[in-house]
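The other protein chains are all here in position, but one chain of the complex has been omitted.
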């Protein structure tokens, strides 16, 4: 009963096999491995972007921070939601990598930023000429930190607002695959065709050991990005093992298969919880993450029985057994139906 | 005939097996995996330092830059040799991580910094009160960038100089294992017992996929280090795969076996080259790296035959076939005697 | 009719005379001028803080940013109001000087931060362990950016909250003198006795040419501050001309006289505006700054007649002549009653 994070699940066997295959003899280091050429071409195909610059790093925070640093000057501010991972969960990595840019928070509903809200916040920024920070990139997360996903139209509307101010747009795609399979559109349609300039294309949360691709649709940013990556210690000497993971990820649609499995597990979980009287789900299941709330005493029973997940609002130990506490449940590609069933059974087992 | 770098070689099979073993079910993320507890204890045992803070990162540049940032204020300068990796090969990572500290270069002979030179350079720094940068940490590399290793006494003398000025000492141990097996002493003797405060304990160049341990002998630095690591994107979510590598590395002395093999391969190479009239070796073999020079036409013949290594001074293509060009040859743990023999045969095959 | 800013007014003649007196022969540079010794002692007397470290810089942004950098780590966040000068009007100086810290905004009413709001915002920060930025200093502005002033009790309550979390408190005192004369208490009572750790003690807005004192009640911060100041280019070689200004400022209570005059001019302005039907003042006059709103057509008439002030919400040119636009009126020490009378007459002259 593991619903803590898609970060705590295992690596897909095909990825392990790819690592083993890559472990033969010598290979050029620092990204000059031939496998990276394959990966670069495959990522470009996936995004229908033959000119895109493609780089691999090992963590999502790195992919986000390096991308934003390439799009943002130190005296600018990044527009993101109040629940954005870059705001809440990266210990100030964007500020560090941009040499001190700000983050300006845009309200969100279920993790979704509305175009009108973005426009209003941008308009209210940079009114003081040289005295205030300047407008910088917009960063959105797809799938969001609240278990939802932007539609193509929503992304398009946000990018239109950004473009009307001449601002670039970054997409934190730590769960891009989960969002993609939940929408009926192509990677290109919800990225550069909609107006996105840079994508953190996640792999780690979706069955890899630790690889994210950064896709820069403007290849003019490439060399600066390479210098920033090296300077930050994120250029791997034995790069082939990053390449191997990403190559396996993209081969035969493994990335989509894994995302589909994770989303399906989450949908099954939601379907079960919908029938539990005391559970209030906060949204319909879209990707692989589900938010809801139920009474403390049920949380306690679940934890005692070995269920692992985050209580996001409220404290597990408390006086009132009926107080409702919010929870986040995340399913990874390896989520087993048995675990879901066991988890759901605990709700009924009163 | 691969002598370009110990970064281009493969991962040891036992490490691959450890990764496979670690790939079972769920594990706590971000360094809370139980395997990390084992690693921490094992590293502490290796260094006889039961209180040391131990962290894993994926690259040597990161280990160095994060360690130095923990020891250095932005208005200080780091003392290192003119051939130091942190000066020449990290694209300014120490400057980035320290928020703009300087590096002050100390002369070196064969990569070795002499205590008297260090003392003279430190003494000549910070004479201008508030106007100049202040004295900061000393950073030395063991084994050095020139294929040599500091003796225990040499390290002690350098640490004594640093201590006399109240300065901490960092050790870049990307090839620590290679140096250790070349000296007759314990890890503790050439680190904290000699006066070292922080060690980048390398694994990547010595058979791992991409793991370095940072060992901070003063545990008071621990929390700041953790925040710096996170903020820089170097805290891995699926941390167990770093832990697994380091656990395998330390188990049954694998790290020492691999270093011994690499050093032995290098010694065999040197032994062969010593008998080649036209080759001048720059130093006796100590670790797994060898510098020497020979005429251009031999370099050309070697490259045409498929030998891979760096020409460090001079240009492979040039008019004078007899001009002597310097080369660096590096052997990794997997170096095959056949490759060495094939390589040496090319010298005789005129 | 100049109400744009206390930055646009002249320097007091006594300050000009002091500069002339200081301009005799040679003097030690970089802060070693004997006049600085006098200033240091006088500031310590004013604040009843015989151990305080006292430094002079030329701008308020510098005083704030250097002070905050001395109190804040790069991975921390500074708590300030949503209308704080450090957030809105310094183009990211705190972020630059702290090497990338965040600012976390606390709601404000009339520029005043409530202790309960501060507690709630602090409590909601740093819940994610290493993943989020850490709690850093609290920064409040006295007098506030909205023309009000904290009472001694309000400051005490805010400092109590900060202290309960172990956080230092910085006070942006660009208009400290204006607040002080509006309250019935001593400088010590509303600073270190209440729990403030560092004060930007403003002079520039109150009749000086360009000098602010930084007062650090913990002298252990002194040397680091000096290095930060030098490194930022804010250590003046001909420092005696900063000292001379501050010496004149403190002599015979000139600073209090000037603030009293500015506040009185503002009170007279408010008294006049209270009787204008179409004017709604946003607060009772406290310091030298007044906020209010009135219809666009009156704004237009005032501007045409040569009144100079900032319209802070709304646009001077617009369709609806009755739309109410907000304005900020600031009186400096040199404000002439005639100008106020002329300004007020324009309201009646319909």
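We call the chains A, B and C, going by the order they appear; numbering starts again at 1 in every chain.
Following the convention adopted for this analysis, a residue touches a chain if its C-beta (ideal position, glycine included) is under 8 Å from a C-beta of that chain, and two chains touch if they have at least 3 such contacts.
Everything numeric in this text was worked out from a predicted model, so none of it was measured.
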| item | value |
| --- | --- |
| Identified contact with the non-displayed chain, of C:188, C:232 or C:311 | C:232 |
| Where the missing chain touches chain C, by residue | 2, 4-5, 7-11, 16, 19-20, 23-30, 57-62, 65-66, 90-93, 96, 204-205, 209-210, 227, 230-238, 241, 308 |
| Chain A residues touching the omitted chain (full complex) | 30, 73-75, 99, 130-131, 134, 224, 226-228, 230-231, 235 |
| Missing-chain contacts mapped onto chain B | 74-75, 77, 88-92, 95-96, 98-103, 128, 130-133 |
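In this text, only the chains that are shown with their structure count from here on.
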| item | value |
| --- | --- |
| Most distant chain from chain C, judged by the mean position of its C-alpha atoms | B |
| Chain B residues counted as touching two or more neighbouring chains | 30, 227, 230-231, 235 |
